[in-house]
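Encoded as structure tokens, here's the structure I'll be asking about.
Of the protein chains in this complex, one is absent; all others appear in place.
In this document, chain identifiers A and B correspond to the written order of the chains, with residue numbering beginning at 1 in each.
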Amino acid sequence: MRPELKEYKFDSMLLSTFTAAAKLRNGSEKEYRTMLKYIPYFNGTVTAVLDTGEPGQLFIECISKYLENYITAREKGFHNAITTFCFSPGILYAMDVYPICLEVLSVAQTFAYRRGTAEFLDFCNEVGYTETSCSSQRGTLGAFLAGVGADVDMVLTDTPGVCDTNANAFAFAAAYLKVPFFSLDMPPVLSEARSDEYHNSDFRALIAFIEKHTGRKLDIDRLRTVLREIERQEELVAELEDLARMVPNPLPVSFNLMVYATRFLFSGMKECTAVLESMLRVASDNASRGASGLSGGVEKMRAFFCYIDHYTNSLRLWDFLDRNGICYQGNILSRSWSNMAPHVKEYRTEAAAYSFDYGDLDAMIRTMALHNSRMPMIKSIRGPYDAPDMWLQDTLSLAKMYSADCIIYNGTPGCRNTWGMVKLFARDTEKAGFPTFIMYGDAFDDRVESWEASQDRLEEFLRVRRLLV
Amino acid sequence: MNSAFMEAAISLNNDYVREWKEAGKKVVGYTCSYVPDELLYAAGILPYRVRGFGATEATIGDTYFGPFICSLPKAMLQLAGEGRFDFLDGAIITPGCDSMRRLDECWRKAGEDISGILPKFFFHFGVPHKYADYTVKWFIEEILRLKADVERHFGVSVSDDRLREAIRLFNKSRDLLERFDGFRTAGNPAIAGTEALAVILAGTTMSRDIYVKLLEELLETLEQSRGTLKDRTRLMLVGSASDDVNLVRLIEGERAVVVADNLCFGSRFHADRVDETGDPIEALAKRYLAKNECPRMYGEYDGRLKMLIDKADRANVDGVILQNIRFCDLHGSENGLFERDLEKAGIPCLKIEREYGPLVETGRLKMRVEAFLERIGQRRQSA
Partner (left out) sequence: MMVAGCDVGSLTSKAVIMGDGKIVASVIIKSKARPGDSADAAMGQALSKAGLSMNDIACCVGTGYGRDRISFVKEAVTEIACHAKGAQWLVPSARTVIDIGGQDCKAMRLDARGNMVKFTANDKCASGTGRFLEVMARVLHVELDDLGTLSASSRSAITLASACTVWAQADVIQHLNSGVPVADIAAGINSAMASRMSVIVNNIGFERDVVMTGGVAKNAGVVAALEKLLGLRIKRVTRADPQLAGAIGAALIAGERAQGGKS
């Protein structure tokens, strides 16, 4: 890592970047277009998001707020915690702990900077963390290890049993930075009473841990407020997902990312609800006019992303899809498993879902535990991929429900748990009639395979399989 | 040393397994040191630790596993695909780590393509990643689930008495191995690390009562013998699973001796005892889940560091070799922390990333180990 990168806090710089981005639209259209020329590595993201109007504007403001929250948490007498995208932040907000989600910050950096997180990725290797570890955490972890992030109170993860390389990133961070560590463990089966019991006990241990390290008791009213907000957000997402089933799909390509990202940032908080409500207004308006969410207005095909997206190079994936009339039919990150989710109703999988119970404190903690244990990846990448309610079943159900023409896998080479079986998985989805493409790039690190190369291969797949004519 | 140990360590279907099978008895393979093999033994089944040793190519392994995966489970699948584990009547897979847990699907799917390679009894054993009252409860249920499935599938029944008997026998083997360790860590070691690994490994491939007899004989011989390795540089070997005695042989060469380890196929096998009083299932659950030697038990780094420092002190080591198989992020990253903290404690470390598999091109690995020995030598001279 270059010495000059150690001169500034990376998160404060990121905060400035997104705060400035949130003001881009304040002037005239001409001023805005002119400004874009001055941010050549960020303008792809900016246009993909801000051109959606109000939702994009709110979304950018959300990122800015999120950064500010955790950077200033300590000086305001609150706490912060390094955590992961599949850890629902609701419980943390209820306890005045501001989350620092490594993966979301990695995406924010790849959105904004030409170098992405490259030097922080490398810094991890310099201090002995393996270069084969997943880049999603590594890119931001490096910044905290190098001491260029905010001071951290604790490290929390919920991926043991689901993703080793993820859990390991957090265990490493805690050992390296010498801060308290807690992990929620995920047993290999989901829909069994004893799994629910396990999640519940584990979650109670988490709350005790947070209480111990913050000196604050969990407040029942705060928890209820957060939980009500999560329920409201689930309703909104369910409505958005229902709309996505229409032909043409009225949701712009970037909406899916905004759905999951705002949830990762502000699940259980008004900020997230505001973005979702705004997206729903735009999507409903499009739907009432029978308009496609694609900027070209013509929907040529529908792709389902069975894992994560490709974030490097200023959202070039979104640009590619939008330009080619390819509708984005969701990925595993945007799904939730409350009993009101459309896919739960469609496939009668209530046994794998959870419901909101406000009966008493115990009931609410249990609800939070079940909500958390059904977060993306946590829900479906545990146990064998072909077991009930796991990755294969979810993917085939969702791809069918959202009328996908093909399934695309994109991840990172660090993803041991999917690379261990993705070939078999793809064989199964092909057998089920979905042309399936495995991308070999790294969602967070362009140096593994350049976006140009990834795009060439993706285009070739679409051509050879006659999906895009 | 009785050659039986080495033979068992370098062959898969060894004489003991064959004799066991010829007697009409069953063999069940398992992939992780967190499986309470006492349970199988009490059921009259030979617990057999599945290995990757002897795989010379990866054609089958690479067909099912993706590219960015540890080469050890690939080697295991390769051997299975070649029919070299056909003697197994069952297999138990655990979420020991992600690469290893995917052996579940890969083995099953390979079994659809290559007939006869998938054991009829196939069990996914959910080992928690931390120790708490509720994880122990889960683990007890998991052991009971395994017990019930084993009983049903093999038409046997496992009584508490049989279980206690097995626990006592296994504990005895651990006691003997601890005594055996004394000959490794002595000022003038009577046994090199290569042979020591073979002795420990052999225990995972043969009936425990026979193993105990062999160990007793070995200890008697060792009592009589005199150490010959006094002048060698004393090393500790740490990191990813290794069931390959040749790796230790390569490291030891003519100038070093591996006097201690914290390997999955090595000393982790006999660390701790199972409580012989009380409910045997609960005792098993507690012993196996309380083992924190493996980085799969997250958040236990400080305990493991302390354990390594204690081991290094006890065995009076000159240096530690921290190795990991490529894509083993758990050991690889923790090795980075160990290197930082052990060096700080004045213990020289050499960190190596390697592939699992036949040791063909060894020059580079050898060169690094030699340079490490030179570094230790220079250090001694300047001291």
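Simple rule for what comes next: a contact is a pair of C-beta atoms (placed from the backbone, for glycine too) under 8 Å apart; a residue touches a chain by one contact, two chains touch by 3 or more.
Since the model is a prediction, treat every value here as computed from it, not as a measurement.
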Residue among B:120, B:213 or B:379 that touches the chain left out of view: B:379
Touch with the omitted chain, as defined above, among A:44, A:128, A:293 or A:420: A:128
Interface residues of chain A (partner: the chain not displayed): 1-4, 114-115, 118, 122-123, 125-128, 131, 446-450, 452-453, 456
Touching residues (missing chain, whole complex) on chain B: 326, 343, 351, 353, 363-364, 367-368, 370-371, 374-375, 377-379, 381-382
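The rule is simple: only the chains that are shown with their structure count from here on.
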Chain A to chain B touching residues, read off their complex: 127-130, 132-133, 157, 160-161, 163-165, 167-168, 170-172, 174-176, 181-183, 185, 187-189, 194, 197-198, 201-202, 205, 383-386, 413-424, 427
Touching residues on chain B, where the partner in the complex is chain A: 63-70, 95, 97-99, 101-102, 104-106, 108-109, 124, 126, 128-130, 132-135, 138, 141, 295-296, 298-299, 301-302, 324, 326-330, 332-337, 339-340, 351, 353
